[in-house]
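Every protein chain but one is kept in place in this view of the complex.
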Amino acid sequence: MSEPLLLVLNPNSTRAVTDHIATAVAPLQHPEGPRIVCETLVSGPPGIETQAHVDGITEKMLDWWKHHPQRQQAAGLVIACFSDPGLHAMREELSIPVIGCAEAAYHTAAALGGPFGVISILSRSVPRHLRQIRLLGMEHLLAADLPIEVSVVDLGDEALTFGRMQSVGECLVRQHGARVVVMGCAGMARYRRRLEDTLGVPVVDPTQAGVAMMMGRLRIAALP
Amino acid sequence: MSEPLLLVLNPNSTRAVTDHIATAVAPLQHPEGPRIVCETLVSGPPGIETQAHVDGITEKMLDWWKHHPQRQQAAGLVIACFSDPGLHAMREELSIPVIGCAEAAYHTAAALGGPFGVISILSRSVPRHLRQIRLLGMEHLLAADLPIEVSVVDLGDEALTFGRMQSVGECLVRQHGARVVVMGCAGMARYRRRLEDTLGVPVVDPTQAGVAMMMGRLRIAALP
Amino acid sequence: MSEPLLLVLNPNSTRAVTDHIATAVAPLQHPEGPRIVCETLVSGPPGIETQAHVDGITEKMLDWWKHHPQRQQAAGLVIACFSDPGLHAMREELSIPVIGCAEAAYHTAAALGGPFGVISILSRSVPRHLRQIRLLGMEHLLAADLPIEVSVVDLGDEALTFGRMQSVGECLVRQHGARVVVMGCAGMARYRRRLEDTLGVPVVDPTQAGVAMMMGRLRIAALP
Amino acid sequence: MSEPLLLVLNPNSTRAVTDHIATAVAPLQHPEGPRIVCETLVSGPPGIETQAHVDGITEKMLDWWKHHPQRQQAAGLVIACFSDPGLHAMREELSIPVIGCAEAAYHTAAALGGPFGVISILSRSVPRHLRQIRLLGMEHLLAADLPIEVSVVDLGDEALTFGRMQSVGECLVRQHGARVVVMGCAGMARYRRRLEDTLGVPVVDPTQAGVAMMMGRLRIAALP
Amino acid sequence: MSEPLLLVLNPNSTRAVTDHIATAVAPLQHPEGPRIVCETLVSGPPGIETQAHVDGITEKMLDWWKHHPQRQQAAGLVIACFSDPGLHAMREELSIPVIGCAEAAYHTAAALGGPFGVISILSRSVPRHLRQIRLLGMEHLLAADLPIEVSVVDLGDEALTFGRMQSVGECLVRQHGARVVVMGCAGMARYRRRLEDTLGVPVVDPTQAGVAMMMGRLRIAALP
Partner (left out) sequence: MSEPLLLVLNPNSTRAVTDHIATAVAPLQHPEGPRIVCETLVSGPPGIETQAHVDGITEKMLDWWKHHPQRQQAAGLVIACFSDPGLHAMREELSIPVIGCAEAAYHTAAALGGPFGVISILSRSVPRHLRQIRLLGMEHLLAADLPIEVSVVDLGDEALTFGRMQSVGECLVRQHGARVVVMGCAGMARYRRRLEDTLGVPVVDPTQAGVAMMMGRLRIAALP
């Protein structure tokens, strides 16, 4: 019988992001499985910046799922984008558990004792985050959600990106009282440790949070 | 250098409960560590049934921590009792992360898509649970919290206990619309799979939920 | 100069539904404009029943908008489906006001003095409605949301459909204390008056609610 | 048979305010009716500045209603004062729909996508507004409620009044993130367009919002 | 110098009610003052049953206050009607503290450990109570608010009235989980003790709750 899979779907088409995610979640791989498989939604947009992008991904995700060659082996799905595209739709359609990495990040930050701050990439995504936080009932745990305002083009400049993350993170902790910081974007986990060392509070990467919760669920659900 | 530990503290003095917990969380042990160590608070009460028990445990937990021989190795602490005794106090005193298993169970149930129902042991603990759920902001995700009303003495009768869990679980799912069920007691994971098979919705054991979240946190935090 | 338009988009591809909507909103047409134009999203699904349908419509709506021959004349857009597909995305992309008919129905019901009950078609859409009501902050105004559970095929049987609406409506008013009833589906306005006469409380059709609010906005915004 | 009326009651005794309101809502008049009739509560105070004024108006409104010569023709009532005096009492007593213009303004602002800011006249009315917003469940949609602090005497100085509105409006939009602005006073619609042009976000006049919702309701309710 | 007064105003014109209130609060009189003086608003309606009654009382209360011969001695005012008429207006106008007896009853019930149930006289007042409870933020503490539906005429039949109170109280405690019961009407304190004995939970009379809080405030505020 074939081994069960923990699927992680990067819903944008940028393979470099998937690679970053795969590296980030590798330490969560348990040798006895399920096996973590990180995939790229090749039909997705290169980046997810607008609500239109978010909504538009659902059909592509369902299509990806329908034609997935290892679908029978799939034991759980983690959506690896901080906008949690397709989350409610996939939960309606799939019989396996589906976890959104933003939801997982918020839950993890809360379980670490919150209140939490969010470092977003662009200010235009902040209202979208706030809608999700309200839906979860976590408004009282949100210290603030502040953007670094680095464009997709400039995100490649790691010194610039980390510098902005650091200064926004410090504002969240010093001015807004955050006791945990959530990275409001998938594929940035390579900055996590440095940020944590600088800020002196736990920093949560959403894809790691999502995979950790799903790995726990699947290892337990597999027990007789 | 000595290996890091993920401490799980059963705050009641009943070693059989600790053994059940250790069995339940064993599948979450990652071979590369941290090592899960389940301990019994020998100074604790045999069971935790009242708010007085809950409050009274904090000092004993701090004392346990203060004299713990492997304290330097401890990387994280999971409190393995559904009342999360000492949670806020331990977070204030310890520099390592502290996760309460009830909080973790609620967050996990929510991340699986809720709304969730809670199977409590005794009705007298329900108001305590409701206070915690309100504090977390999850009242809108609670389908209902219903007790099996089995006394500590009778909990040893597994047929009786499971029978009650099953009928309360069915009421939560059929009458109250729960899409996930939380077991409102630590040390009951041996019923989890059977209950899930019967109810047809995910069933969350709190100690497994807490250890899964902590294991994720520690494996990631250990990365360079 | 060409006259301004109040666009009403039925995001499913069933022209009969658009015709029902056009009939329902015709009495709201002001002779001095803007002119109400009801359109069918021909690329949409025949009916909108799942979250996947809802999400999948956004791209098609944007595409419809992008190629709309009278786009320059459009003064406002009403989304005529009770799931408000594409609402947040369209607001991000368009510079004209965008109103969702479900939001408008809830606001209208509240302005008529609530609490309100919702008559849904299928139970599977109820959780989706509840998410939107929570986002709006109107949970305290919701008496209940109950489905008639009539399949798309059987919706053509008007006697059956109205009979179910009537009995669900009576349950909302007598058992759940609704003082206003919202029809949880676009294209059903032909039952509105009969339902109101039977139930003895105001009954709100979402497309009429949305067009009325938009007509007010546009007539006022057009003033010098 | 006599034509149905949409009554708009200015509950203060200042006829100039009623005239401003009548001008503001005239474009909402539909030629097929109902006919909008704006009236002055001649027994009311010259202005409504305190909670005592608000409460004291109810009896006078009921008296006005009781002796209204065209009462049989009245199809709906809009209360045209931002404190919505008598709203709940009139709803209890009248069998026709009653809409408060502050409630309508908040609902309209929310339907336009909020969050909204409120421009109040005097700071002493702000706590009253906050009580109403809390009752409606819209606290999460309120960017801020800021007063222009112009006394009744100085309100006649239109340059001063508009200047203050402009600067408070800019503060609401730039500092507090309002995406819609509500004018927190009836009878100021003549500043609406200029304010909207300056601020670059929709500006809602409460009497126009209330009449638009009521006109929609009445035109629809009149259908066979 | 004249002694300070703790004024208790029964805002209806029925002196028998004032007498009942005076008897009820007499045990709270401290011999060193302030002196409790219970008065009847002779200009008020015989009973307060509608929102119109509630609103209409404010002016009469202000008038009563304005012409009160011992106004200089008044140290605090308790409004002795469960609808708290004029509360916000009196707070705006008076420089002495003003306590509403419904608010005081809810706060007292909460301080005794809630959740609480309310025994109302007529169902038509329930929505009014719910608005106030929402404004206070105590919705989560409300078990239920149920009416005895005894008309003003029949309230004189004490056996009938007490019988209904008892059966509604039992429903609140047994079915709805109330741990405290609030009597939703002023002037009924003579049933309090019997009800408490029957129900086995604390029963709060609003006028006693209001006077107790005010007596505490005034005795303390009088200290040098």
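Order as written gives the chain letters A, B, C, D and E; numbering starts at 1 within each chain.
Heads up, the rule we're going with is that contacts are C-beta pairs under 8 Å (C-beta built on N, C-alpha and C of every residue); 3 or more make two chains touch, one makes a residue touch a chain.
Just so it is clear, the structure is predicted and the values come from calculations on it, not from any experiment.
All shown chains touched by the missing chain in the whole complex, by label: B, E. Check B:Arg15, B:Arg124, B:Arg174 or B:Arg194 against the missing chain and you find that the one touching it is B:Arg124.
Check E:Glu49, E:Asp145 or E:Asp205 against the missing chain and you find that the one touching it is E:Asp205. Listed here are the chain E residues that touch the chain not shown: 27-28, 30-32, 91, 97-100, 103-104, 107-108, 110-113, 136-141, 192-193, 196, 202, 205, 208-209, 211-213, 215-217, 219-224.
Interface residues of chain B with the unshown chain, by the touch rule above, are 50-52, 54-59, 62, 85-86, 88-89, 92-93, 124, 128, 131, 134-135.
Going forward, only the chains that are shown with their structure count from here on.
The most central chain, judged by C-alpha centres against the centre of all protein C-alpha atoms, is C.
Taking each chain's centre as the average of its CA atoms, chain C and chain E sit 45 Å apart. For chain E, residues touching at least two other chains, in rising order: 134.
If you draw each protein chain as a dot and join the dots that touch, you get a simple line with two loose ends. A list of each chain pair in contact follows: A-B, A-C, C-D, D-E.
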